[in-house]
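Note that this complex is displayed minus one protein chain, with the remaining chains in position.
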Amino acid sequence: MKKPPLSLYIPQPPARPGDKARFDHLSFDLGAAARMPDWRTPETELRDLPYGLVRVLGVEGSAWDPHLAPEVMRKGLRAMVQTRLFEDRFFRAHRQGKVSFFMKSTGEEAIGVAQSMALEPSDMCFPTYRVQGWLLARGYPLEKMINQLYSNERDPLHGRQLPVLYSARDYGFYSLSGNLGSRFGHAVGWAMASAYSGDTRIALGYVGEGTTAEGAFHEALTFASVYRAPVILAVTNNQWAISTFAGVAGAERTTFAAKALAYGIPGLRVDGNDFLAIWSATCWAASRARANLGPTLIEFVTYRVAGHSTSDDPTRYRPKDEGEHWPLGDPVERLKDHLIAAGHWTAERQEQMEAELFDELREAQKAAEMVGSFGKSKPPVSEMFNDVFKDPDWRVTEQRRELGI
Amino acid sequence: MKKPPLSLYIPQPPARPGDKARFDHLSFDLGAAARMPDWRTPETELRDLPYGLVRVLGVEGSAWDPHLAPEVMRKGLRAMVQTRLFEDRFFRAHRQGKVSFFMKSTGEEAIGVAQSMALEPSDMCFPTYRVQGWLLARGYPLEKMINQLYSNERDPLHGRQLPVLYSARDYGFYSLSGNLGSRFGHAVGWAMASAYSGDTRIALGYVGEGTTAEGAFHEALTFASVYRAPVILAVTNNQWAISTFAGVAGAERTTFAAKALAYGIPGLRVDGNDFLAIWSATCWAASRARANLGPTLIEFVTYRVAGHSTSDDPTRYRPKDEGEHWPLGDPVERLKDHLIAAGHWTAERQEQMEAELFDELREAQKAAEMVGSFGKSKPPVSEMFNDVFKDPDWRVTEQRRELGI
Amino acid sequence: MPSMNMIQALNSALDVKLADDPRTLVFGEDVGYFGGVFRVTEGLQAKHGTKRCFDTPLSEGGIIATAIGMGVYGLRPVAEIQFADYILPAFDQIVSEAARLRYRSGGEFWAPITIRSPYGGGIFGGQTHSQSPEALFAHVVGIKTVIPSTPYDAKGLLIAAIEEDDPVIFFEPKRLYNGPFDGRHDQALRTWAGLPEAEVPEGHYKIPLGKAAVVREGAEATVLAYGTMVHVAKAGIADSGVDAELIDLRSIVPLDIETVTASVQKTGRCVILHEASRFGGYGAELSALVQERCFWMLKSPIERVCGWDTPYPHAFEWDYFPGPARLARALLKVMENS
Partner (left out) sequence: MPSMNMIQALNSALDVKLADDPRTLVFGEDVGYFGGVFRVTEGLQAKHGTKRCFDTPLSEGGIIATAIGMGVYGLRPVAEIQFADYILPAFDQIVSEAARLRYRSGGEFWAPITIRSPYGGGIFGGQTHSQSPEALFAHVVGIKTVIPSTPYDAKGLLIAAIEEDDPVIFFEPKRLYNGPFDGRHDQALRTWAGLPEAEVPEGHYKIPLGKAAVVREGAEATVLAYGTMVHVAKAGIADSGVDAELIDLRSIVPLDIETVTASVQKTGRCVILHEASRFGGYGAELSALVQERCFWMLKSPIERVCGWDTPYPHAFEWDYFPGPARLARALLKVMENS
């Protein structure tokens, strides 16, 4: 039998610059309300969940509504707005030469903020660079955050890290690094250690949808599943990994939530621009973890409105107006509108809050600039040599001497 | 709310030495005949397959029956028996000090043999050490095989590799290595290259169920799925990875075939001791691959009857008689019985064939021993320095000189 | 002859090979439509098609495994690792597979792959966008490692690497992409425009792997360098006033041992310069080799000027980076014994 020739398939995004923005390849039905099984349900009965979409805002009577008190929602709104203002400000600061590099989470603020609030202060988050909102929601001091961005004398990381790659133990926020994916498994190990210790604390790990292709993603899920680690593993699917659309990470074939099925653990697909859905899915997964029912994989479907970082120009690879066609809207607007519609908030209060946050930020930035922005101030050079090991060895001691410090 | 303490879950196999052997944790229903969808069916309609079990032998009217001609089945039987005899012989040769190391595939012979026969001679297999049957089914010269085992002067690998880690380009058999999992992705790259070239050849990659935990497994599947590579990816689930039961690789939670769902590709779970089921599943997956429908993941459910290798003693970690309780029987016996029951074979012919194969093997071993068994003969020492690069660089040239060769 | 910066020269090398050999494929994270975060593959997809130059999943191990499989089939894949710092998830593939395949298979299979990766510091990239991991590869038998210092060399070496039947790591000093950099970070940025090393022929040419370049002849000492450090060395030599011979190794495996040895036998003094941290770095091997082969001619101890034994520290870029002043000091030190 003569066989037809094979051909190589290369995935292509639905639209490139100049094309009409399109999202019709996304396989969700915004009207359909996902069922909310009891969190004790065995995984074998949850295998449809990864193909649905958990939503609350805009869905009449969603089973997933967490019924939050208005002040909690207002606090969430505040942290999201603060995150957006903070990021806009320091994105600009990069153009002014005040920071060497910066990254935004515009359009994705709900994820870090809602999860930060929904989990316990003693739980531990293993973040990506796209959840600065976690720190703001927990009241991390603005000035300290800016000192890190400025790598100035008061930088809590002593000038050793790129801006945004925070570390904040007291805020349940693990050390970030440029390497993608390699900390996902630390969340699992940490959670296993907590379980081993008979502790009550659980862990949360994040990766971007692009990063799910790393072997480390699979290894983390394997260990989490095998040892039933009390951990929530989150994939923030913001459709892009720098210039690479989610299809190249496998999104043309199935959902990221469906990756849970490979490990026999529950997988939830959640509207990542819906503060209430995120909150509720987080609590559902946390309940399982706290009851020794093991890990949950959550895909947050969202959209990276901004460029990848200050080094990126997204108009080179996607339609300029793509974000405007994003079907899940803006997380800040959606929560704000919900609060207003429910009578818990007003446009005036929003304006006033924004002004307050703006002033606060300006003050904090000023204070940090008193210390110095990037290049104007830095930690003592001796900090270059500290913390390689707990105690310096002769190499570092000699080299310090050679440098005369 | 006071939270209950967490606790760490550590998987345990159903039975250890001294316990009654048990396989009731395996979630298959031997009576149920799996449906056989047309191979053109889209993946979205195949998501139940990973949870079933494809069987032919012993299932009345199985849809998966490949209806093979008797001589094909007899050829398969012969290669399986040959594999078993070959392995028994060289396992003994290890005790006699003639080989430095050896591995058997007892109980798993059907997999390598049926796939070797079902695929085209020009297709390419990326093997594990557990499919020696592939080579035997394709008529690889016995003496050459033994020379490799003996690392003697005629060793086709020039004394550079451990026994069993063959390489046989002309037999569609890729270079083996001790490292697990790291060649699975080569099958995918090779298949992509074939597709890129408009060729008609497809690839087959193997890993053991233990090895599915490696990051390289996930990376291979991700690339295969994203680029619809014409490749069959096989997991031979023989229940054990040295002393570690399949539960530690995730088998307590779901099937290995279900890992396909993470990538949106078809996953088949196949009786790995059923020559006809393996054949049929292989053809189904090959049809998809050849029609540019992309990869298929196949889990072969089987049992490692022997120890892991000559360095292993399985009675230290599992009941001595566990193999006897294995519910899927012996692949050789099952095919033989089927042929006899259908009137295509007799006990006498079987006996005669075994005697022939035995003699053939003995002759080949003798011939190889004329060259020399391990330690009695070896390739020229200059072979130690060849093939580091295509052309030697000064380091190797100088070092040869230093060694005086 | 057109003047090209290093990005353009590399792009031209890929373009030439895509055009002249259908076995050439170019892929990696963001290298397709976008053309790579440093634009090295810009325009290649548009010109040669999506099957010749494409984006991959974010998985360095997967990229290299795929490349090896393609190489085994008979293609000549050129894979990009977005930053050399991110090559480590593929380390097992490179070491246990690509580097060992020909040997272990008795010559039946091999992986003629090229792995390109932007490399080195000087751009305030912090810990994970600045590292120089070449020593990790130099120790691995079975792979070659190339590090160019000019646009002309970059193109000729990259074409040679692609045509090589052995796996090659090709580290591109990212600080040299747009212009030479001599470590004088407080001076105006320079571009390649107008420099002779930036005169790059449009078509096909090769620079053989394993041939060092004597960038500057000198009588009093030998400076061994590669990549960005070649430019730093020029500045450091000038500052020092020492009549030093400067050798640009161009490929660290294979190493042009003859050129190195001949030079040190002539000068009797040797300073080794690299960005990577010192301990166990490639400079150690150079020092050992020079000592073994030139011991009786050495007039003073071989000096190493390297990055400190710390991770690459973001705010301390210029405290860490081994600049011309440190080299000049080392040169004066080896001259003390004359």
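Things to note:
Note that the chains are named A, B and C in the order they appear, and that numbering of residues resets to 1 at the start of each chain.
The criterion applied here is as follows: a contact is a pair of C-beta atoms (placed from the backbone, for glycine too) under 8 Å apart; a residue touches a chain by one contact, two chains touch by 3 or more.
As the structure is a computational prediction, the values presented were derived from the model and not from experiment.
In the complete complex, the hidden chain is touched by one of A:36, A:72 or A:193, namely A:193. Checked against the hidden chain, the listed residues B:180, B:276, B:306 or B:335 yield one contact partner: B:180. Screening A:118, A:157, A:260 or A:339 against the full complex identifies A:157 as the residue touching the chain left out.
Within the set B:89, B:325, B:344 or B:378, the residue that contacts the chain not displayed is B:378.
The chain not shown here touches chain B at positions 8, 10, 12, 16, 100-101, 151, 155, 159-162, 165, 177-182, 210-211, 213-216, 241-244, 248-250, 311, 316-317, 374, 378-379, 381, 383-385, 388, 395-396, 399, 403. Listed by residue number, the positions of chain A touching the unshown chain are 156-158, 160-161, 165, 167-169, 174-175, 177, 179, 182-194, 196-197, 203, 215-216, 219-220, 222-223, 226, 386-390, 393-394. Chain C residues in contact with the hidden partner, per the touch definition given at the top, are 85, 88-89, 91-92, 95-96, 99-100, 103-104, 127-128, 135-136, 138-139, 141-142, 253, 276-277, 279-285, 287-288, 291-292, 295, 298, 300-304, 309-311.
We take it that only the chains that are shown with their structure count from here on.
Distance from the centre of chain C peaks at B, each centre being the average of the chain's Cα atoms.
In whole angstrom, the spacing between the mean C-alpha positions of chain A and chain C is 35. Of all residues in chain B, those that touch two or more other chains are 192, 194, 196-197, 215-216, 219, 222, 226.
Among the residues of chain C, those touching two or more other chains are numbered 51, 56-57, 59, 61-62, 89.
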